[in-house]
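The other protein chains are all here in position, but one chain of the complex has been omitted.
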Amino acid sequence: MQGQAQQQAYDRGITIFSPDGRLYQVEYAREAVKRGSASIGVRTEGGVVLAVDKQTRSPLMERTSVEKLHKTDNHIGIASAGHVADARQLIDFARRQSQINRLRYGEPIGVETLTKEVTDHIQQYTQVGGARPFGVALIIGGIENGEPRLYETDPSGTPYEWKALAVGADRGEIQDYLETNYSEGMDLDGGIDLALSALGAVNDDELSPTGVGLATVDVESERFRMLDDEEVEGYLDEIGILEGEDDDEPEE
Amino acid sequence: MQGQAQQQAYDRGITIFSPDGRLYQVEYAREAVKRGSASIGVRTEGGVVLAVDKQTRSPLMERTSVEKLHKTDNHIGIASAGHVADARQLIDFARRQSQINRLRYGEPIGVETLTKEVTDHIQQYTQVGGARPFGVALIIGGIENGEPRLYETDPSGTPYEWKALAVGADRGEIQDYLETNYSEGMDLDGGIDLALSALGAVNDDELSPTGVGLATVDVESERFRMLDDEEVEGYLDEIGILEGEDDDEPEE
Amino acid sequence: MQGQAQQQAYDRGITIFSPDGRLYQVEYAREAVKRGSASIGVRTEGGVVLAVDKQTRSPLMERTSVEKLHKTDNHIGIASAGHVADARQLIDFARRQSQINRLRYGEPIGVETLTKEVTDHIQQYTQVGGARPFGVALIIGGIENGEPRLYETDPSGTPYEWKALAVGADRGEIQDYLETNYSEGMDLDGGIDLALSALGAVNDDELSPTGVGLATVDVESERFRMLDDEEVEGYLDEIGILEGEDDDEPEE
Amino acid sequence: MQGQAQQQAYDRGITIFSPDGRLYQVEYAREAVKRGSASIGVRTEGGVVLAVDKQTRSPLMERTSVEKLHKTDNHIGIASAGHVADARQLIDFARRQSQINRLRYGEPIGVETLTKEVTDHIQQYTQVGGARPFGVALIIGGIENGEPRLYETDPSGTPYEWKALAVGADRGEIQDYLETNYSEGMDLDGGIDLALSALGAVNDDELSPTGVGLATVDVESERFRMLDDEEVEGYLDEIGILEGEDDDEPEE
Amino acid sequence: MQGQAQQQAYDRGITIFSPDGRLYQVEYAREAVKRGSASIGVRTEGGVVLAVDKQTRSPLMERTSVEKLHKTDNHIGIASAGHVADARQLIDFARRQSQINRLRYGEPIGVETLTKEVTDHIQQYTQVGGARPFGVALIIGGIENGEPRLYETDPSGTPYEWKALAVGADRGEIQDYLETNYSEGMDLDGGIDLALSALGAVNDDELSPTGVGLATVDVESERFRMLDDEEVEGYLDEIGILEGEDDDEPEE
Amino acid sequence: MQGQAQQQAYDRGITIFSPDGRLYQVEYAREAVKRGSASIGVRTEGGVVLAVDKQTRSPLMERTSVEKLHKTDNHIGIASAGHVADARQLIDFARRQSQINRLRYGEPIGVETLTKEVTDHIQQYTQVGGARPFGVALIIGGIENGEPRLYETDPSGTPYEWKALAVGADRGEIQDYLETNYSEGMDLDGGIDLALSALGAVNDDELSPTGVGLATVDVESERFRMLDDEEVEGYLDEIGILEGEDDDEPEE
Partner (left out) sequence: MQGQAQQQAYDRGITIFSPDGRLYQVEYAREAVKRGSASIGVRTEGGVVLAVDKQTRSPLMERTSVEKLHKTDNHIGIASAGHVADARQLIDFARRQSQINRLRYGEPIGVETLTKEVTDHIQQYTQVGGARPFGVALIIGGIENGEPRLYETDPSGTPYEWKALAVGADRGEIQDYLETNYSEGMDLDGGIDLALSALGAVNDDELSPTGVGLATVDVESERFRMLDDEEVEGYLDEIGILEGEDDDEPEE
């Protein structure tokens, strides 16, 4: 590609193309996503798993206020990474769309439908002037017609469907871990184990229950469920990455 | 033409002409199209064929979510190349126009009519300020009055009718292939073979069924139909470019 | 005039004058017209003739989709040169004005009236901010009160009436040819011969029927009529510029 | 005044003052007027005379389509110089104002009233952002309460009343001629002679009837009247500047 | 203050402050006022006097069309200096306000009230974006509750009340003359003499009746009255500055 | 802080922060306040005192038209410093708010309430684009529930309550004087003495009654009252700073 001076000429305008056909503002919004801590989604036969890194910057901050896991409807949850305030806007948008669907059609919104309404909304902020793109990526997971579905929205407004994915910090490393360890026939517990161990892989294989958020939407209940610290601790212990347990050799 | 410094002076404004009468933003949007993987359309006496390269960047991504083939109405399909989120906007626009036509006139929209409504919509984004052009090209194929029709829309908003065409990556090479191998009397199967072999020509003559999307609208049923992997595999096998089959000599 | 650096200072703003009273964006839009292939209009006692260069960039492209000849009303046709998508906007505008005239006054619109409604529309895009000028010139021909009329619209929004004119590529050379060879008393066939031979003059005196679009509005029928390839071939043959016929000495 | 670099800093904004209190865009619009061919107005006791230079750039262009003389109402005519498409906008505006006056008050609009409505309209384009000034000057002549009146509008939106004036190319030279040769007691024929000889003075004292437009509004009929070529030829012959007549000594 | 480069950085934006708290665009508009010829107002016990320099740039221009003295209501007149077309806008605004006052309250508008409505209108153009300030100063004089009042509006939108003032070219010199020669007990004739001699002081003590405009609003009639040339000549003669009279020693 | 080049980069945009969190346009508006002559407010047990420097730039200008003291409601007065035309806007706003309060609640507006409505209005001009901040500071004084109240509004839109304060030129010096000489138990006369002597302190301890404006709102009458020249002279004489009295040693 061209040199840096060339690049600077095209990345300051909100809605214009560079000579090589790129939208720099959208690419920089992707950088904003990478500045956020990681979120992971895993789809299994038993349902979808959402796991997020929610370490706080101060022991006095309430972990619950680090908003990365959101119930959008009874049967759909969203994990986010990136600019927190932007994420809140999209979550609100998603919730309104879910409610409108129930009101208008008398039935829960489909996961794919919801995803595409969100991405169309995101796209508008990349083409029409007077605003910047959203600096956030979402993992939208839920049950649709009895089937678990797992989607991603990125700052360009493109929807993707995944078996398992990571967004935010260390995306590349976690995604590699997921590709290596994902197996088609996993049950929900297997999915939880995979999500947590993937998150552990970029945290020196050590996680504290308080530093992790975990939620599921299983095919039986079709209900979004947040797991409490005790449950998370159980899973971390089971897969041997519970912080402080066998931590007799701290990193030197 | 003038040197690079000269060019930079005129390509940052959305809606202005350069001294030699070019609209750089539209030309850069064409570069965005080239950044997308290839899509191909072939018109035969038996109907139109749409084939797209839909290789995913991760084995965990669902191929079906790589949206490049879209049913717009019963009798019309669209293949896209370029900025995915922009394509979704135009597909939505095309679908709404199709529905409006049925509601208003009680009959399916013509392929040409639909194309021109889409291109007029695209043109607005190249002349009026406050937005950027669409970074996407569409191949619109369908049956109109019993006749197969195949159109292209480009980022300037110009409609073209084709016998066979490619948009996106490697457009030049694929178009050459099509010009060399197209024959007027082809039936639908011949069109499918041509489209797949043209796509194979820029992929080392090897395609996997999962890396290809294939759809047709034939003159008999006048229905848009997505072909499944098995069918695609059959065609690839038939024309000898099925991946892994005779692949005893990998590229060194 | 001033040097190039001086010029650059004034040509990037859409709606401002340069120190010497010029509107550069309008002049650059004229360059966009010159980038389009040529269109010719000839007015004779028997009617008006519109001839256009419509060579395609690929043998697989349908010639009919190269839109340069447009029926605007029963008695009026328009030939365009320049930015194709812009031309479509103006043609649509002209058609709407024609329909409105019939609805409002119960009679066909006059050629002059239509031209001036189009040019007033064009002018707005050169004075009010937020949009660029139209990069297209039109030749509007038709019958008004039994008389053939032939007009030009340019990117500044100025209407001109002509006996014969060319717009687009090679305008200067073709206009010279028309001035030399136009005769007042020509009948419609003479006008067709003049238009085709003028077009041939900038194509090595060789034209293929498929590379030419030809239409007339004659004073008797007062109807816009597109000539088919056979008819065009007849005329080309008659005036000795049919491609491949006496082409024994290709250009070296 | 300051040097050129200083000037460039203030003349690119549409609606801002330079440090010495000038509006450069308005001054550049005046340059656009000078780029247009000359128009002349003469007021006599018998009525007003409007004369314009309307030479065409091609023998195939219809002289009548070079719009420089406009009937605005029965008793008012306008001659323009400068950007033709801009002039059309102002003429349309003037015609609407004339019609509104008749509808609202049941009587023809006064020449002064019309002039000031036009200049107020022009002024708006010099103060409010989002548009450029009009690049045109008008000479508005007519009969008001039995008296001939002759006005000028300039690109700043200032109205002036004149006994005789010129706008457009060679304004200075023609105005000098008018000041030298104008006499208070002239009748209408004297005014025509003065206008034509003034125009001739900057055309080597030679004019062709086809290169001149001539109109009058006389106090008796109070009607705008275009003179035909024969009449113009008569006047030119009378004052000895008819082209080709005594042209035995062409310029060497 | 800072150097010139520093100044340039802040004077191009319409509505922003410079680091030292100045609004350059308003100051430049004041320069536009100075570019206009002088206008003078004098308040006496018998009424207010408005005198303006209205020399024309051509003997063929009608002096009456040099608009510098305006009757705004029966009892109020306005003299202007600066950008003529801008002045017309403010005069129109003042007239409308006067009419509205009569309609709404059934009585003539006060001079102070009118002045402040005008200055508030002017101020808006100095604070809100999208337009430039008015390049004009007004002297508003009239009778309010039997008392003569004399106000100034400047381009910043500040109202001032004066006993006597000058605006436009040579303001400083004329104001000095007024300060030296003004006496509290003057009658209206004394005010006229003062205004004309002040104007003469910057014109080599010579004025022609045709180069001067003169109007009064006296406390008895409370009516705005334009003085005709004969009257003006009488006054000029009386104070010995009538042009050409004792002009035996022209400037060498 | 950073150097000057750095500063220039951030102070030209109306509504943006500099890297160190400052709003330069607001700070420059504060400079506009300092360019205005001083205004002083003093709160005593007996009421509030407002005193302003209102020297005129010409002996012919009416002192009363130097608007720095404004009655806003029966019980509230405002003294201003800075850009006069901007002050008028805020005074008008304050008056409207006072009237609305009476209409809506049937009682006079509180001084604090009024102040905060004004500052909220000011703040909007510092955050929303398309306008510049107000270049003016106000001292709002009045009686609320029988208690004297004294407030300041600054260009940022922050309200402050004061016992005594100065705004405008020499603010620092006058404020020091007030801090040194203010005593809690002062009666209204003591407040007047303090205000005038503080103003005198920056005028060589000499003030003319015509160069000073003085007003009070006392707790008994709860009425805004302008003091006339005679009264002012009395106070100046009393505190020994009446101009020309003991002025035997003019500054050399």
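In order of appearance the chains are A, B, C, D, E and F, and numbering begins at 1 in each one.
The criterion applied here is as follows: a residue touches a chain if its C-beta (ideal position, glycine included) is under 8 Å from a C-beta of that chain, and two chains touch if they have at least 3 such contacts.
It should be emphasised that the depicted structure is a prediction, and the values quoted were computed from it without experimental measurement.
Undergrad: Can you say which of F:S58, F:N74, F:T113 or F:S156 touches the chain missing from this structure?
TA: Here the residue in touch with the unshown chain is F:S156.
Undergrad: Against the chain that's been left off, what residues of subunit F make contact? List them.
TA: 9-10, 13, 15-23, 116, 119-120, 122-123, 126-130, 151, 156-165, 175, 178-179, 182
Undergrad: Need a quick check: the contact residues on subunit A for the chain that isn't drawn.
TA: Counting only subunit A, the missing chain is touched by 8, 11-12, 14, 24-25, 28-35, 58-62, 64-67, 83-86, 88-89, 92, 125, 129-135.
By definition in this document, only the chains that are shown with their structure count from here on.
Undergrad: Looking at where subunit B touches subunit C, is over half of the residue numbers used by both copies, so same, or under half, so different?
TA: Different, since most residue numbers here occur in only one copy.
Undergrad: Specify the chain most distant from subunit C by Cα centroid.
TA: F
Undergrad: Per the centroid of Cα atoms for each chain, what is the distance between subunit B and subunit E, given in Å?
TA: 70
Undergrad: Could you please state the distance in Å, as a whole number, between where the Cα atoms of subunit D are centred and where those of subunit F are centred?
TA: 56
Undergrad: By residue number and range, which residues of subunit F touch two or more other chains?
TA: Correct list: empty.
Undergrad: Touching pairs of chains, all of them, please.
TA: A-B, B-C, C-D, D-E, E-F
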